[in-house]
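Quick one: this structure, given as structure tokens, is what I'll be asking you about.
Shown here: the complex without one of its protein chains, the others still in place.
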């Protein structure tokens, strides 16, 4: 058990994987000498050399395309997209190539690559550096999608992702890198694709992932302390595969569910979660599943506007209170 | 009133707009001399010249980017993306530039451009030429989204789109180009953003758009004839803006709703529609809103697999029967 | 994985080059027939007639372990590299017996056994993969090269330049092969760029770059030999091959945008005929021997149609297979989901 950060746990996962498997290479902008825009890959180039920690030109489309080819040719590439906001440049390689190769070619080969990236608000980085675009990925069959919320998962989920036979988009949250936590790298993690019940509670179920999980947990604390409301909180961990089996009994018991996502509401992850929970638990619901999600607007650089463009702990608390009034 | 096709109506809309407004230009691959991959722009280059009907190199990203700049500089560009499947190459220009410029720049300027494209199955065109990717667009604040299902709307919706102050992605369906219908170009069309009730019915409401509307209508016919089931059918016409005001009373009356979309189910348009209808009509629903959507798989070139990868009229019929059993 | 047709590891002379070009030509003619008989899966069939020297000339210098990607007009390249034409034809017909079990079709054929990392229906889509394959070769210290084949139209795609830049920067064993058939659909190369000397772009990124005339398969093969050898040694290369697209863009296109005189002249640049004439004139092969060879090829290719037509349709149950690896759960079918939720299960 060590005390580390989300960033440190990610770096540890990469280090361990690279030590274990010669085929693992990291490639992306500034991943080597610079150590990664958010410092995740710091030092790796010294340990593993330039052939395995590859600094690339600013060519997002070709980075992903090269990772696809590398994976097909036997490497286990971990490509880094500096901000998920740049995914637009890579969507063809990601959605038309990586995601479809196994299927189009009749199962001859898979594309075991990772696209590591980070998203979310919190740094006044403006409309093109603060988005939460996981819905694009979730809507693309063939792509796995993992979004760690905890220090533990920063390590274990990344390690698991790196063993998947299919392409995984792995989205970190820029607001979590400095978060501290305990990590036992030898612990048995929750299985890949399993959600984790972070907190039990029979009044309302809050389903979330990534940084919003912490907002949900904070809200649940407040609700308990100030209102005696018991909120269950679930960390989805992966959005593809997605685990409704864990959620279902909780919602059936509570009769109320809220989904919390930083992505914009319309046609986003929250819509899928709400639709699916409704399908699974319809007869048990007292209210429609409530979507607490990003506003349907771009993110402002103004810290004030930025903050209120996505769910806050206070807002989650307030919504839960409204639901239980 | 003239008898024409979906393709003919689109061409008429472009022609009329170009005659009316010097600023309208068409740009894209093969839109000029070739007349468009699906023939929509045939002849326009002869009538309007090479400066207004601009054949471009195969550079999707720059086509959209150039349209953004053209719109900002005073033109009214109609960019054509030959297949919506190529949207991946344009997503940065579309989602980070076109969609956000007005907002990021504090309302100084808009980007009144159209991105015309087509999608869907039906031609054994394989995994990279048969997709329905409207969800990516719907999930991007700042982009309008129109998807005509009828000959009338091929004309009127495109004309309306070309008057919008904001970027519109206009997605046609490759399976509809040869569909015949009556067109009155001088008729007053349904307002931009209004859904259209194509058929009344109090047993179940089927909400759809684009080609699946016709599947829904065919299913409704069968249901009436064979089972005496009265299905209301709604054509959404635009997905942004989206008109729930029209849907709500119908669903409240019927108590059952089905949404039909050719896009893959997970995190797709059907999820948004289902979530939203549930939110609006919760107390009236007998069953969860049923999502009839594309399978969560790529599209095969095999005509057999292709056909069953998306909703068929038979399947819609069957689902309605299951709902009303 | 797949039995390979004899493709020489080095240029073993004009007879072989001719034979492979003829096989490509005849195969493509049969694809046309398959379409006319209504047995192809769709009409997105892009024939490489007129471009045989590119496929054959370049592939004659590929070795076991080399990899490549192709474009939408890739039948000839794959065949030249040793593909089984019957399984190709079956794939083009969308059959279970095809290379990809009917899921891929003409534009998405692949064969990992032959190092074919895949054809692509996205113009330029297959190009960056060779950069990755080149990295794998470099890191694994394997003496292999990876080739991206694409058309002149793909020079409009930014990803080509991103990929060339990376290949040159990292000195990867990679070659970019541009089959310049003068057209991207209805757009002539000079309508798509102000400078059609495409190799100059590759040079500007630091690649070794050449343009050759595709009329002469031996010239193509020689240039390929030299550039591929250089690429293997860490000097990534670019080769443009000038030729002419004999027919329409896809099977239904009649190329109304091209003048008849231009087409006639273009079709005069026939690398197959040229090689044949040369073989006869130089006395290397007799016309009767060539006729016999052609007839044998015709027979082989006729059989591909029978194989394709008689193959089974894919099973409906295969629809959900291979979205993910076999050990993973298949996606839940929409029908199952709906039945389950309506039954409240």
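Per-chain residue numbering starts at 1, and chain names A, B and C are given in the order in which the chains are listed.
Throughout what follows, a contact is a pair of C-beta atoms (placed from the backbone, for glycine too) under 8 Å apart; a residue touches a chain by one contact, two chains touch by 3 or more.
Remember, predicted model here, so these are calculated numbers, not experimental data.
**Student:** Could you tell me which of the visible chains the hidden chain touches?
**Tutor:** Visible chains that the missing one touches: A, B, C.
**Student:** Which of these touches the unseen chain: C:183, C:205 or C:257?
**Tutor:** If we include the chain that is not displayed, C:205 is the one touching it.
**Student:** For the chain that's not shown, point to the residue among B:101, B:138, B:207 or B:270 touching it.
**Tutor:** B:101
**Student:** Taking the entire complex into account, which one of A:86, A:170 or A:282 touches the absent chain?
**Tutor:** Final answer for the missing-chain contact: A:86.
**Student:** In terms of residues, what is the contact footprint of the unshown chain on chain A?
**Tutor:** Touching the chain left out of view, chain A contributes residues 29-30, 33-34, 37, 55-59, 61-62, 85-86, 89, 123-129, 265, 287-288, 290-298, 300-305, 308-309, 311, 315, 319, 322-323.
**Student:** Touching residues of chain B against the unshown chain: what are they?
**Tutor:** Contact residues on chain B toward the absent chain are 25, 27, 51-52, 54, 56-57, 59, 61-62, 64-75, 77, 92-93, 96-97, 101-110, 141-142, 144, 165-166, 241, 279-280, 282-283.
**Student:** Could you pull out which residues of chain C are in touch with the chain that's been left out?
**Tutor:** These residues of chain C touch the chain that is not shown: 155-162, 165, 168-169, 171, 191-195, 197, 200-201, 203-206.
Note that in this section only the chains that are shown with their structure count from here on.
**Student:** How far is the middle of chain B from the middle of chain C, if each middle is the mean of its Cα atoms, in Å?
**Tutor:** 34
**Student:** Between chain A and chain B, what is the separation of their C-alpha centroids in Å?
**Tutor:** Centre separation, chain A to chain B: 30 Å.
**Student:** Would you kindly tell me how far, in whole Å, the mean C-alpha position of chain C lies from that of chain A?
**Tutor:** Between these chains, centre-to-centre, one finds 38 Å.
**Student:** Listing for chain B: what residues touch at least two other chains?
**Tutor:** 61, 85-86, 89, 126-128, 287-288, 291, 295-298, 300
**Student:** Could you pull out the residues of chain C that touch at least 2 other chains?
**Tutor:** Expected reply: 102-104, 108, 120, 122, 125, 158, 323, 331, 337, 341.
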